[in-house]
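With one protein chain withheld, the remaining protein chains of the complex are depicted in position.
Chain IDs A, B, C, D and E follow the sequence of writing; residue 1 opens each chain.
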Amino acid sequence: MSKVVTMGEIMLRLSTPGYERFVQAESFDAIYGGGEANVAVSLANYGHESYFVTKLPKHEIGQSAVNELRRYGVNTDYIVRGGERVGIYFSETGASMRPSKVIYDRSNSSIAEADVEEFDFDKIFKDAKWFHISGITPAISKKGAELTKAAMISAKKNGVTVSIDLNYRKKLWTPEEAQAVMKDLMQYVDVCIGNEEDASLCLGFTPKGLDVTSGKLDVSGYEQIFKEMKEEFGFKVVASTLRESYSASDNGWSACIYDGKEFYHSRKYDVRITDRVGGGDSFASGLITGLLEGKSSKDALEFAVAASALKHTVKGDFNLMSKEEVQTLVDGDASGRVQR
Amino acid sequence: MSKVVTMGEIMLRLSTPGYERFVQAESFDAIYGGGEANVAVSLANYGHESYFVTKLPKHEIGQSAVNELRRYGVNTDYIVRGGERVGIYFSETGASMRPSKVIYDRSNSSIAEADVEEFDFDKIFKDAKWFHISGITPAISKKGAELTKAAMISAKKNGVTVSIDLNYRKKLWTPEEAQAVMKDLMQYVDVCIGNEEDASLCLGFTPKGLDVTSGKLDVSGYEQIFKEMKEEFGFKVVASTLRESYSASDNGWSACIYDGKEFYHSRKYDVRITDRVGGGDSFASGLITGLLEGKSSKDALEFAVAASALKHTVKGDFNLMSKEEVQTLVDGDASGRVQR
Amino acid sequence: MSKVVTMGEIMLRLSTPGYERFVQAESFDAIYGGGEANVAVSLANYGHESYFVTKLPKHEIGQSAVNELRRYGVNTDYIVRGGERVGIYFSETGASMRPSKVIYDRSNSSIAEADVEEFDFDKIFKDAKWFHISGITPAISKKGAELTKAAMISAKKNGVTVSIDLNYRKKLWTPEEAQAVMKDLMQYVDVCIGNEEDASLCLGFTPKGLDVTSGKLDVSGYEQIFKEMKEEFGFKVVASTLRESYSASDNGWSACIYDGKEFYHSRKYDVRITDRVGGGDSFASGLITGLLEGKSSKDALEFAVAASALKHTVKGDFNLMSKEEVQTLVDGDASGRVQR
Amino acid sequence: MSKVVTMGEIMLRLSTPGYERFVQAESFDAIYGGGEANVAVSLANYGHESYFVTKLPKHEIGQSAVNELRRYGVNTDYIVRGGERVGIYFSETGASMRPSKVIYDRSNSSIAEADVEEFDFDKIFKDAKWFHISGITPAISKKGAELTKAAMISAKKNGVTVSIDLNYRKKLWTPEEAQAVMKDLMQYVDVCIGNEEDASLCLGFTPKGLDVTSGKLDVSGYEQIFKEMKEEFGFKVVASTLRESYSASDNGWSACIYDGKEFYHSRKYDVRITDRVGGGDSFASGLITGLLEGKSSKDALEFAVAASALKHTVKGDFNLMSKEEVQTLVDGDASGRVQR
Amino acid sequence: MSKVVTMGEIMLRLSTPGYERFVQAESFDAIYGGGEANVAVSLANYGHESYFVTKLPKHEIGQSAVNELRRYGVNTDYIVRGGERVGIYFSETGASMRPSKVIYDRSNSSIAEADVEEFDFDKIFKDAKWFHISGITPAISKKGAELTKAAMISAKKNGVTVSIDLNYRKKLWTPEEAQAVMKDLMQYVDVCIGNEEDASLCLGFTPKGLDVTSGKLDVSGYEQIFKEMKEEFGFKVVASTLRESYSASDNGWSACIYDGKEFYHSRKYDVRITDRVGGGDSFASGLITGLLEGKSSKDALEFAVAASALKHTVKGDFNLMSKEEVQTLVDGDASGRVQR
Partner (left out) sequence: MSKVVTMGEIMLRLSTPGYERFVQAESFDAIYGGGEANVAVSLANYGHESYFVTKLPKHEIGQSAVNELRRYGVNTDYIVRGGERVGIYFSETGASMRPSKVIYDRSNSSIAEADVEEFDFDKIFKDAKWFHISGITPAISKKGAELTKAAMISAKKNGVTVSIDLNYRKKLWTPEEAQAVMKDLMQYVDVCIGNEEDASLCLGFTPKGLDVTSGKLDVSGYEQIFKEMKEEFGFKVVASTLRESYSASDNGWSACIYDGKEFYHSRKYDVRITDRVGGGDSFASGLITGLLEGKSSKDALEFAVAASALKHTVKGDFNLMSKEEVQTLVDGDASGRVQR
């Protein structure tokens, strides 16, 4: 049980019920989540002392975000309260050949307008073992980028392992803007997680021979990229999930990792999707847990990919699976038999 | 953006929630829809000036049907108000090998008892480009048949292209009764849509080598039938969807068309079904849109079949897809990746 | 239409909505069911005069269990009222590789603490044709075991055919405890239903060459076991379902039977699962109905396996399918086409 | 515990959720009920052997009506199955000064088209103690009127006490039509229940000094009317509820009775309304129960009015109160304290 | 049936279900509404040709707002599409002494950032009879204020009667800011609606002897204020609702009007509240309808106050009452008796 820290935005996701389209919705399910918050919940779930750092308004919508984190065991003591709004996004769940759809309304959220001075990073990272952040946080605003850098510097100063999930979002910035910020941050990163698109857009790498839309992925391309990334940025570990989108309902799901010695491609799961939001985050938290516990890269990867395969069956952003449940799948029981 | 007219019955569909059976239902989802109404909504959705013609009672259930049409952009100015009731049907959604089930309670609806004199067809068809109707409307009552004929005559007189979806319903009439009415109407029809059963039952044609229940369809049989149909009835275009019912949950879905020159069989989609009601109607509206916009038969067909494949993923009768969303699928992205 | 009797526990199943995990649930669907109660409802549904015997508290939760049985046509005249509680279990529905999960809270239920003297078995079995019970009832308590034995003795005395579904539950007793009770009961049993695990744990038999978790089943193993079982216990008929758990969402489903003359393996169905609870019970009631109506073992088995395949598509414990609906599937229409 | 028989129509009530207006409803609560069916359920609830006689279609909507009756203990053995439809009505619940609203769609229901020959009334009334019907059943159709008369004749022949709730419905017939049928039926009636309007419209009596809309009722007027009614028609007992409509949310509720000796006005309750449908029916069943058990007119009336006051707090048509719960209110505890 | 125009913001109201507090909500009801939009719907409902003018984003949340207006008959042809977001507010419904609560998140909405040039006011007001706006629209932004003024000028130029509902919102501006804008606009106003607070804060008037919190209002104070307001600003009519907040559940509701000749105080209703949002707007639309139809000030006021009393019983912002329903209440039937 280690102290782990994540920082980022937790948003209010307004999700249409079932498979309803936006124009049909008479109500929205209210789900709180966000890249790093999802990682924080999953880490708490695995038994870590998990702290989430953000800024949220004082009103009840901000409080509800805090409450949802507390409910699942995340420590919210470092959350700053103030500012104007909780970032919002609307989502509808796709099915078959109809893709899921997202409408963002996240500008001017409290965390996007937060100042570095509002956070006591040295206190936050004291005795911490791991710091995780995604490429979304530096993308939301200039202040978000400053915050990310300040946190990373403090983390490294405090001897904390730093991981990042690149997570390029084209609605937040252009590749040029992303690279201007992200490349500089890489010097503080130990573990880099990124799928084929993210690596290309955030860091200027181009995976070869990959046709993403067609659902076909060439794993060997990853090995090459990962080696080059490690060389240039000094990462200790590079990993990525590999999603094969057969349809909005069914995906192939695996991952690969390179730790400087070995490149490894995990077992592949065919997942029937309940909710794919947070799939990548559950991979990150699984990987962090595996590495924190001293698992080999291969074992950590298998834990991470099983965890995130399971996430796709859980409604909401959070991966509400226990370590034992994930391990059962790693150990080979994917039969889905009733646990009585 | 053309003025298009559809005429028929809009019913109140009382649908059990989720996959509940009728005897389990403590509530019904209230969905308004019907063959031609579904076409009208989809046409409005694609940007046409879409008019739906029917008769509905003055009470609030009738008003709710009007409201649902208006909500999705259909012009309801030509709807006559009066009569006793809105036709009702109960539906439960099947799954796997359990078929969906429908119980009709549609007798004596306002439109089934409407007189030709209540509608000013010359006004209705003035400046219109297209008139679409299904074989259900003439089947609901003798007055429905009279109404259909009167509308078709006026449409032709006003230079409007006429399409029909044969849509045989065995609970409404016998093949003999159907043929007595339908054969006569064919003289006014430019575009005829019918699957293998409908062509046989409404017009006396027998598709060869087709075993419908087994889920296997012989496409070459269609080419022959379509040519014969065109010859005998003088249709300009004949088209049909081809459903392969693997189960109540998964269907194969394609379509074919014959325009006097070429016979074309579309790409086939494997659809995981959310709600298959209105699947055929979404094909009709897609085809009409394609032809109205001057697309080739082949391109119109691909648009129509992609539109209707997507419809199967949308709850309710209406195909709430935009032209852009359909086109994206036509252009080849069936991966269902999240649109962020 | 025969008088048939079932006896056992009917529980309150508190089921999380949709695919929600326990820790997400803000409400529970309230479903009443239990092995023998599920059989009773299905038998009533097929037109039999179906009596369910149990003990339930006098309060409204007990009354609700009675009401749910009455609603579906089960005669509740022999139900004794009294005791403290209705047994409860919590369930969450799995998806893909995430298994369904059950938490029991059934100790000290009214039926588990009922005395033999509270039931007038000679009256209960008068004019009855069939008595069915599962291996759960003797497992719930010492009194449950006494009750089971007393009922079986009375049933045989009254010339009633007796069937048992072995249904081993590891949370209720150890294999040793089970065998101590169950072996003795077999002398009264005419028809024994048990899957590979149950036969092994309740009666000490070991199926050979079966790897349950892997989803692969060797049918020939069953033939051998069934013959040995018949020999040792004098069963007239031995049958079992064969579940292949591809995942929590999709299963292969078939069954086999041995009647002393022939061993028969049914058609196999691939089922997309809505709710798999009660799957085995719907097999039992299908088999009983087939045998009661004088069908051949093979035909009875095909009816039973079709019935239970359909059950997997119905929410709740009860198999709310009519005889006609089952027969349609037996007759080969698994296309799931809409029944209009 | 006596055999009691009721006959009439059980309808599907499609009720908007909460206080939604018709045009807002995206779903309807499905409630089965009807004047005499409501009485039947309440009588079963009080421990009587309660039979409900009607005709319902064979399809699942008809079956659902049967099931709902069985669920609450009503014997459905005398229900004939066949015909086309279950009568429907839509309802929205009023609040404050907004009245509740009802839209009927009940023409051509199975019971409205049933023939006298379909019912074996001598079997139905064998050993029965009471027969209750309302003035709605003869109003739904000519066949309904014939059925009512045939049932009453058979009931009297079999020595069964007959009660009627006059229940004039202006959408079903005119006062002239009502009186033509109803006056003739009165010769078979022992106990007549009718409020001020019904007595006037069905039987041609005019209550004096009553201003219904204003919410003020002159009780002394009832004494006079009741005496005259008894004299002319030979009723043994005449009773009526007295509703004071303060608003759609709050009503005053009392009743009066005349048994040839004494006129009695009950205690008055101020009720906050959850669902007022079935309020009158719960009065009838309370009165019948009181009289069947040999209570004095006064005590029977107090039981009936307490029962029906409680009904106003229960959602749906049925009065799901036990005899003990009603008696507690009769005995004076209207404090609404929690029963732990 | 006159052409009437309203202009303002339509927001997405995210409302907790029932009486849930914000921190309890797992979902939000999605309701579209806003001061002038509510007036527009009600005017359409009364049969007017009602146009609503605003700007909404092109995405599906914007489209849903358009659809909801169309559903209830509002003409949306003048709505401009573009900009970033639909204004949002969260609401929870109070009960008893717990007040309803609102959290605004409306900054930077499309209409708040719209330019005057985007609207063709001369086309909009052509043939129009009435223009209504509230004091919220000029308050949302500087551009909102410019838009309001431009619209008013064009309305007057086109001979359109102009009404305003002052509606001071302290979260949008200070009294100083409000007065700087609002006083200037009054020159274009014919009919001014404002309660005691609004008159004071927007226009610098102070009602005498009014203690708002205590729930006691001195009507005579209004007469004085109205006369002074008319004199200074040249209004033709001044009116206001008078709310007495007994609690969050029950309010007294009346209104008063001054037309230069007579001051009139309406009948007072005691309303049990279902949803009080939009209460003032339903008063405005009632008053406009009354005046447009040539009713006397007194009759128009009684219509308006009855309409808005009824609104309090309807969920959502819109007053979904027909003219006939309102008139029935005006005519004196507040008994809430079922309309069958």
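Keep in mind that, in the parts below, a residue touches a chain if its C-beta (ideal position, glycine included) is under 8 Å from a C-beta of that chain, and two chains touch if they have at least 3 such contacts.
Given the structure is predicted, the values throughout are model-derived calculations rather than measurements.
A.B. asks: Shown chains touched by the missing chain?
C.D. replies: Contacts of the omitted chain with visible chains: A, C, D, E.
A.B. asks: Tell me which of C:S2, C:N67 or C:Q179 is the one touching the absent chain.
C.D. replies: Counting the whole complex, the residue in contact with the absent chain is C:N67.
A.B. asks: Just the residue numbers, please: which parts of subunit E touch the chain that's not shown?
C.D. replies: So the residues of subunit E touching the unseen chain are 18-21, 23-24, 94-102, 104, 169-171, 213-215, 245-250, 276.
A.B. asks: For subunit C, enumerate the residues touching the unshown chain of the complex.
C.D. replies: Residues of subunit C in touch with the missing chain: 14, 17, 21-23, 25-30, 59-61, 63-64, 67, 84-86, 88, 90, 101, 103, 105, 107-108.
A.B. asks: Considering the whole complex, not just the chains shown, which residues of subunit A touch the missing one?
C.D. replies: Given the touch definition above, subunit A has residues 67-68, 70-73 touching the missing chain.
The rule is short, and it goes like this: only the chains that are shown with their structure count from here on.
A.B. asks: Show which chains lie in contact with subunit B and also with subunit E.
C.D. replies: Common neighbours, subunit B/subunit E: A, D.
A.B. asks: If we define chain centres by averaging CA atoms, which chain lands farthest from subunit D? Would you check?
C.D. replies: With centres defined by C-alpha atoms, farthest from subunit D sits A.
A.B. asks: Distance between subunit A and subunit E based on Cα centroids, please, to the nearest Å.
C.D. replies: Computed from C-alpha means, the inter-chain centre distance equals 45 Å.
A.B. asks: Using the touch definition from the top, which residues of subunit D touch two or more other chains?
C.D. replies: 21, 23, 26, 67, 101
A.B. asks: Okay, what are all the chain pairs that touch?
C.D. replies: The complete list of chain pairs in contact reads A-B, A-C, A-E, B-C, B-D, B-E, C-D, D-E.
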